[in-house]
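A single protein chain has been omitted from the complex, and every remaining protein chain is retained in its original position.
A and B are the chain letters, set down in written order, and residue numbers restart from 1 in every chain.
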Amino acid sequence: MQSASVDIVQAGKTFGSHIALAPIDMEIRQGEFMTLLGPSGCGKSTLLNMIAGFVTPSSGAIRMAGADVTRLPPYRRKIGMVFQNYALFPHMTVADNLAYGLKMQKLPKAEIRAQVARTLEVIKLTKFADRHPRQLSGGQQQRVAIGRAVITNPQVLLLDEPLSALDKNLRGSMQVEIKEIQQRLGITTVFVTHDQAEALSMSDRIAVMSEGRVRQVGTPDEVYERPSDGFVASFLGDVTRIFGRLTEIRGGAAVILTEAGPLRLPEAQADLVLGQDCEVFIRPEHLTLVPDGQPAMLRGTVAMRIYQGGHFDILVDHPGAVGGHILLRLTDREQAAQAEPGRQIGLHCDPKNLRAFPSA
Amino acid sequence: MRLNFHSIAFWLLVSLLIGFVLLPAVVTAIVAFNAGAVITFPPKDWSLRWFERALTYRDFQRGLWNSVIVMLWTSVFAVSIGGAFAWVIDRCDFPGKRLLEGLLTSSLLIPSFTIGIGFLILANQVAMNRSFAVVIVTHVILVLPFVMRAVFVSLRSIDPSLERAAASLGAGPWAVLRTITLPLMVPGLFSGLLFAAILSFNEFTATLFVSAQATQTLPVAMYNYVREYADPSMAALSVMFFVMITVVLALTNWLMDLGRILAIKSQDH
Partner (left out) sequence: MTRSSIFYWFVTPAILLALLYAAALSCILVFSLREHVPGSLVVGGWTVENFSFLLRPLLIAVFSDTALICLLTALATLLVGYPIAYALVRVRSSFLRATILIIAITPMFTGEITRTYSWLLVLGNSGFINAALLQLGLIAEPVQMMFTLPAVVLVLVHFTLPIMVIILATAISQIDPAYTKASESLGAGPLRSFWHVTLPLSAPGLIAGIITCFAWTFSAFATPQLIGGGKVNMIGNVVYQIGISSFNFPLAAVLSLAGVLFTIVLVGLMRFALRPLDHIRVG
């Protein structure tokens, strides 16, 4: 079966007066790895369950490969789904779990056996075919769940926070495995997660969601480097926010007056108006130390230096920053050595990396 | 637990209370093996004659046969109706759900003599007062809350995403029920069946109202015997009862851990 594109057309869901998902449009391309990212309660699971058919939209339509599936129950849609807790059938062996979807298609026994054997090989669990799920480790269970979801060659693969139950070390290698299987099958995939690192590393595109709305859809690079609003900017990666007010717009560039003096942004955000309160967003890795005696964009006293293994996080006291600190990330040990707690330091950021959004 | 004054006192108390629970069974056993027709303590002679009499007494034999018939039908009806209804309560919403659930579990609160007299009058109205059907329906009503509870507990312990996983793999509602829900409900259905069978086999009060001479169950036959005779045949029968029940419970415990069925977790690890 060919993998399919998924079109979401003005689909929304309300429960009574509660809006779980405001009507949205989204186009998931054939073979694409699309991640729905957001905090819990943002509507990402509702959207996934709508694509799966477990939730019927209150309005709008869902199309798969161009065909309207809005009213189709899950068992008539050609989907494969991996659940947060794997949902492996506890009363069946690994092989029976894998065979389940094929049995439902009433395939001949010999063919089912052959396909199960093939899938067992792909997920490297041939030796475990006759075990029950509870006799497997978390990672092995995860692989069975993925194998079971893709064995029927679905049009769309749906993954509902599949990695959140694994411990941190295993999560990294499972990310790679999922990505490998997805790429080999070229299957359209919708992945739900609240973990921004996971979203950035695995996706072709990310839809950042909050409060039942899609805030931004874009490649990982786009949403990280060019966030469309303050929520997206602070949800993905770390960020320092500095209070200010827009005082001047000249030729597309903006001047924002902050506690640290005026900051010049080469590209002003379109939705900012003159005199508006706003916040300037700075990524920690965009800040650099300025040698003593030279002019600096920001100045402050080092409050804390935190060793993070591969890098140092430096907290710099600054009255204009939200939370009272600027976060600076240094990978260079010698530079980090200079940022001793109690010392005055100067910081610089290339203005093109500054973003400003209206205050919430 | 350290052996100190508190724990010694506590376990002494528990042993005493356990003794209280066991006392009547022990006394009954002594009486059952007593040779004389008049009950004396301690017995002067031992014998098995009362067991023989209990097993050959016509009313007991017929009562046992009736009880088995009623128990089998009650279990089948209660488990299928109660099991299905527990599923409905867990999975569906419909107008009147609370009312239906309340009515079908109300026999926990409504005295069984009330239920007995109600079905007696009803049976009388439709001229069915001599049939097994009345006894069986009464029993089903009485055991239904227990069956539903047992099934409900096991339904609740089924992860809902299992059924969704099955649906995502192409299984329609009946296929999900047959391949996922039903197999996972087996422990609940089994304990429900056990509850239904034991409670029905022992039911007395309501049965006294709705049974006739021909449909008299074993407990009713025993009641009539106690009122007329004082010999130890009843003790012999009771001992057989105790032994049977204990064996069933011990087997159940060995097979499926009673504590888990009753939702008692052990602590102190």
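Following the convention adopted for this analysis, contacts are C-beta pairs under 8 Å (C-beta built on N, C-alpha and C of every residue); 3 or more make two chains touch, one makes a residue touch a chain.
All figures in this text were calculated on a predicted structure; none of them were measured in a lab.
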Worksheet, complete the sentence: For the full complex, contacts between the hidden chain and the displayed ones involve B
Practice prompt. For subunit B, enumerate the residues touching the unshown chain of the complex.
Written response: 1, 6-7, 10-11, 13-14, 17-18, 20-25, 27-28, 30-31, 39-42, 80-81, 84-85, 87-88, 91-94, 100, 103-104, 108-115, 117-122, 124-125, 137, 140-141, 144, 173-174, 177, 198-199, 201-205, 208-209, 219, 222-223, 226, 234-235, 237-238, 241-242, 245-246, 248-250, 253, 258-259, 262-268
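Assume only the chains that are shown with their structure count from here on.
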Discussion item. So the centre of each chain is just the mean of its C-alpha atoms; given that, what is the distance between subunit A and subunit B in Å?
Written reply: 55
Worksheet entry | Of all residues in subunit A, those that touch subunit B in their complex | 52-54, 73-75, 79-81, 83-85, 87-91, 100-101, 104-105, 148-149, 152, 158
Worksheet item: Where on subunit B does subunit A make contact in their complex?
Response: 159, 161-162, 164-172, 175, 179-180, 183-184
